[in-house]
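The other protein chains are all here in position, but one chain of the complex has been omitted.
And now, chain A:
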Amino acid sequence: MADWPVVHPPADPDTGERLFFDDHEWDTIEAATARVIPTDHDPGAREAGAVRFIDRYLSGIGYVYAAADGSGFLRMSGKLADAWRARIEDLRETYRQGVRDLDAIARERFGADFVSLGDPEQDAVLEQVSGRPRPAPVGLTGEDGNPTIQVYAFDDGLSFFDALVAHTRQGFYGDPVYGGNRDRVGWRVIGFPGPESLKDTIDGTYSVREYYVQDYDWGRLIPHLRGVGRA
């Protein structure tokens, strides 16, 4: 792991090359990502290239880990490579079956493949696949349950719908080296500065120091310091 070579170059955001999906699968997943993060007055998953991100990810184990400086991708070996080969194989099957399911529901309810439907019909299909209504806006009430949160979020064992949501998010907000977040649109939409390149996060070029409080006085923030005469 310490000496994995850098092999594939970064994903080219302008390429039309498809590494895993066939044309129909590509179009279907692209349409589905565009319902997960829709285009409105801001770009959405379609403009960010989330489908390219997912296609690269599912192509094998060549696009799993970017090199630290973003110059390409690591060629894994050993037990971790074996684990990833099996994981990607499972995800491929999840996606292939997922596309078939989207189309089956679309044809049954609306008489056409998923990709040919309008937005409301596509949303209805996704609601059925997810087993839940389309999420409502955040309001003052409405949560049920209070699941805890992990620092990490792996995709082992996810259903097609949950994988689609997770990967669309990664393709919208992840580093552009992976083929999504084209022109860093995802970051701009939410006001995350984000580095120009991964290399900039290594050498100190990228900094969020300006987002800390600039003008502060510990003695004003912490009354106890005034009491002990340290401020």
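Side notes on the structure shown:
We adopt the following convention: a residue touches a chain if its C-beta (ideal position, glycine included) is under 8 Å from a C-beta of that chain, and two chains touch if they have at least 3 such contacts; residues count from 1.
Convention: contacts and distances are computed from a predicted model.
Of the candidates "ATP-binding protein", "Siroheme decarboxylase NirL subunit", "GMC family oxidoreductase" or "Branched-chain amino acid ABC transporter permease", the chain left out of this view carries the UniProt protein name "GMC family oxidoreductase". If you put the hidden chain back, the residue from A:11, A:29, A:51 or A:64 that touches it is A:64.
Touching the omitted chain from chain A are residues 1-2, 35-38, 40, 42, 44, 64-66, 68-70, 79-80, 82-83, 86-87, 123, 126, 130, 134-138, 140, 142-143, 145-156, 165-166, 168-170, 173-175, 177-178, 186-187, 189-195, 198-199, 201-202, 204, 206-209, 211-214, 216, 218, 221-225, 228, 230.
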